[in-house]
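For reference, the structure I am asking about is given below.
With one protein chain held back, the other chains of the complex are shown just where they sit.
This part shows chain A:
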Amino acid sequence: MAEFTASVYQNEFLPDGGTDVNAIVTVTCTGAGTAGQSGGGAAGEVIIVDTSGSMGPQTMAAAKQAAMAAIAEIVDGTWFAVIAGSDRAMLAYPQVQSGPGLVQANDATRAEATTAVSRFVGSGGTAISTWLDLAGTLFASVPEATQRHAILLTDGENREQPGSLDAAIRRATGVFQCDCRGAGTDWQVEEIRRIAQALLGTVDIIPEPSQMQAQFEEMMRSSMARGVADAQLRIWTPQGAQVLFVRQVSPTVEDLTDRRVVVNPLTGGYPTGAWADESRDYHVAVRVAAKAIGQEQLAARVQLAIGDNVATQGLVKATWSNNSELTTRIDQQVAHYTGQTELAAMIQEGLAAKAAGDEATATTKLGRAVQLAAETGNDEATSKLKKVVDIQDEREGTVRLKAAIAKADEMALDTASTKTTRIKK
């Protein structure tokens, strides 16, 4: 049985008249078990492989290998299907016209699916909205598969009318989770990140076909380890208080503020998707009415709920004090993740400015990113930044854009921008 715990890191002391409370809440899950086997419904997996004409022979071969490797990782009993995606979505396996569009994994069905994948041929364009819609239809055909996850591989830019992809993302949101991977460098990071963020998944670049198989195995293995099908982050705030923002800040930065759904007048719910044995950190900022010096009050109850059951709760407090030694201290965790969030924004904004030809802005933003990566000890970001800029002074954040930048390095920096590091607690 999965167990959740919550720890709160904050400086609860506010100065006279202070209103804003910041806290990092770490939620940890243990004993998650295996997907679909915790009694909360079965698991469903859909593997979506881009089979458009842009997939070169080498990439297609690698994609087939990767899809087969992912199929091999699917745990017995899991409902699954394989979609071949081009300018329309084709159900490659199981080959059914009606009825349930997913089959349960066993040696026979995995072998049949592998054979189906081996017949993939690249042709046609890229209409990702149809891929997502078909996945949604397949999941809907097997209601007992309540833990729904997809893996999406593409190598190119979406070729559809503006708005159709976003509409499909909206239809899929809350229906299934989706990890996305881009092969090569002809796809749009921003576009695929939009899918992954809305569908509570990850996004990454696979620059070389040879790396594809390992990535697919890893994605499927991670998904199969998520024994908790779905959970909701809940934040209670006192009457009259205002939630300034709610962000997941580890393992990646995701702004959840606008994903609030009303649980009750004082409590908002935020989707978190499925959980494996893992820890996630959330940065919660709440504005409360100031009280007198010496008063203590609760600024937020941060809970993780499974269905209607609250599995764990962390308390964010506010205590007004006139001791400036207490009130001026900034919690180390809050400072760290505030820096990491800004780091993600600086990388994305810097790369966007560079793409728009605004080198001055790009240099400033990426310089600040270098500085923040160093300050917060994000070595992965530093090493990826080094492939895009020449660092003159890390502490001051003085950099120069490299004259020649490999596209893959730039995309790797972009996709990894939201990954954060932890500090020792």
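Keep in mind that, in the parts below, a contact is a pair of C-beta atoms (placed from the backbone, for glycine too) under 8 Å apart; a residue touches a chain by one contact, two chains touch by 3 or more; residues count from 1.
Rule of thumb we're sticking to: contacts and distances are computed from a predicted model.
S.K.: According to its UniProt entry, is the unseen chain "Cytochrome c oxidase subunit 1", "Serine/threonine protein phosphatase PrpC", "Putative transcriptional regulator" or "PTS system, mannose-specific IIB component"?
M.R.: "Serine/threonine protein phosphatase PrpC"
S.K.: Which residue, A:V96, A:A225, A:L266 or A:I405, contacts the hidden chain when the whole complex is considered?
M.R.: A:L266
S.K.: For the chain left off this view, which of A:L244, A:L315, A:A345 or A:A408 is in contact with it?
M.R.: A:L315
S.K.: If the hidden chain were put back, which of A:I293, A:I306 or A:A335 would touch it?
M.R.: A:I293
S.K.: Considering the whole complex, which of A:R148, A:R301 or A:K354 touches the chain not shown?
M.R.: A:R301
S.K.: Residue-wise, where is chain A in contact with the chain that is not depicted?
M.R.: Contact residues on chain A toward the absent chain are 236-241, 266, 288, 292-299, 301, 313, 315.
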